[in-house]
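Can you read through this structure? Questions will come right after.
Of the protein chains in this complex, all but one are displayed in their positions.
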């Protein structure tokens, strides 16, 4: 799936650090879940923690998507032509996967 | 949220290992996501990986929930009384959180 | 999919009227959506209305599911045997469809 040059650097440095920080926190939640299962924590508490991790992941996805629409898609649209349509279709397919996951 | 004695051991040993294995794989996906963001992988590829991790988490949740319904909730229902109603309400609330996350 | 006798009457009269009232309101929302599309209302407003109708539908589902767990599944569990396991599996599959839709 096309990594072309003008996608590099699409994230402002601050945004990138923010995404990484959130993903490290999610990694911590997943390790916490492993401990909970290993220690046989109460099932409902495990499920609550899974819901929290899922929401945190979706939140990272929505933030990345907003950047993507505002940068890659916007740039392609300004250039116009078939690449613009292709970017809109590609973003729409990614949105559909998020909505259905 | 009440960890009482009869919840311990609600997971057959095989099930527990299976949940742990899946959670370790999800942890690997989250670390992969960090690398992708650090290296500024193409946004759509990051989103695809987030959808995969989200589905994997939900799948662990659904599997835990089925065990919970078949063990903790079933046991409470057999004892009857207010605890049975409470367990059904608690499970329903957890299901609602999953559906909405 | 097994409609057997003891499922009839699983809904208290009040609950049934409440579900019907909510479904009629959702039907009204869907007709409102048709008007919006026919009159080419602003796309974002149409999407907001679709999100509202989706949440309302899920809310009916969660309410029905809680009744089902507290009645049909609880009853089967009290009788025990393979039917109890079957009811738990069937409810779990319905929950999975809700989580994934």
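Chains here go by letter, A, B and C, matching the order in which they are written, and residues are numbered from 1 within each.
The rule is simple: a residue touches a chain if its C-beta (ideal position, glycine included) is under 8 Å from a C-beta of that chain, and two chains touch if they have at least 3 such contacts.
The shown structure was predicted, so the numbers you read here are calculated from the model rather than taken from an experiment.
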item	value
Interface residues of chain A (partner: the chain not displayed)	58, 61-62, 65-66, 69-70, 73-74, 77-78, 80, 84-85, 88-89, 91-92, 95-96, 98-100
Chain C, residues in touch with the chain not shown (by the definition above)	1-3, 7-11, 16, 19-20, 23-24, 26-27, 30-31, 33-34, 37-38, 40-48, 50-55, 57-58, 60-61, 64-65, 67-68, 72, 90-91, 94, 97-98, 101
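Throughout what follows, only the chains that are shown with their structure count from here on.
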item	value
For chain A paired with chain B, centre-to-centre distance based on mean C-alpha positions, whole Å	20
Centre-of-Cα separation between chain C and chain B, whole angstrom	22
Cα-centroid distance, chain A relative to chain C, in whole angstrom	30
Multi-partner residues of chain B (each touching 2 or more other chains)	58, 61, 65, 91, 98
